[in-house]
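Shown here: the complex without one of its protein chains, the others still in place.
Let's turn to chain A:
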């Protein structure tokens, strides 16, 4: 699975970087950055449950999981 950030919706609240710290870190302004440097970072299978939680808890509904 891959993570997609809708940058027009993301407000940098930081929920995703807390729940998914193995995949995302905060940039200088609190917006998520993929550790793997990808536009749509890959979520390893063991982290899929945490990724779903991050998607569900994003207050701006800016995070999506997609199969490719």
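Keep in mind that, in the parts below, a contact is a pair of C-beta atoms (placed from the backbone, for glycine too) under 8 Å apart; a residue touches a chain by one contact, two chains touch by 3 or more; residues count from 1.
Just so we're on the same page, contacts and distances are computed from a predicted model.
J.: What is the missing chain called in its UniProt entry, if the choices are "NADH dehydrogenase", "Inner membrane protein YgaZ", "Sugar ABC transporter permease" or "Thiolase family protein"?
T.: Options "NADH dehydrogenase", "Inner membrane protein YgaZ", "Sugar ABC transporter permease" or "Thiolase family protein" narrow down to "NADH dehydrogenase" for the missing chain.
J.: Residue by residue, what part of chain A touches the chain that was omitted?
T.: These residues touch the chain not displayed: 4-12, 27-31, 33, 37-39, 64, 66.
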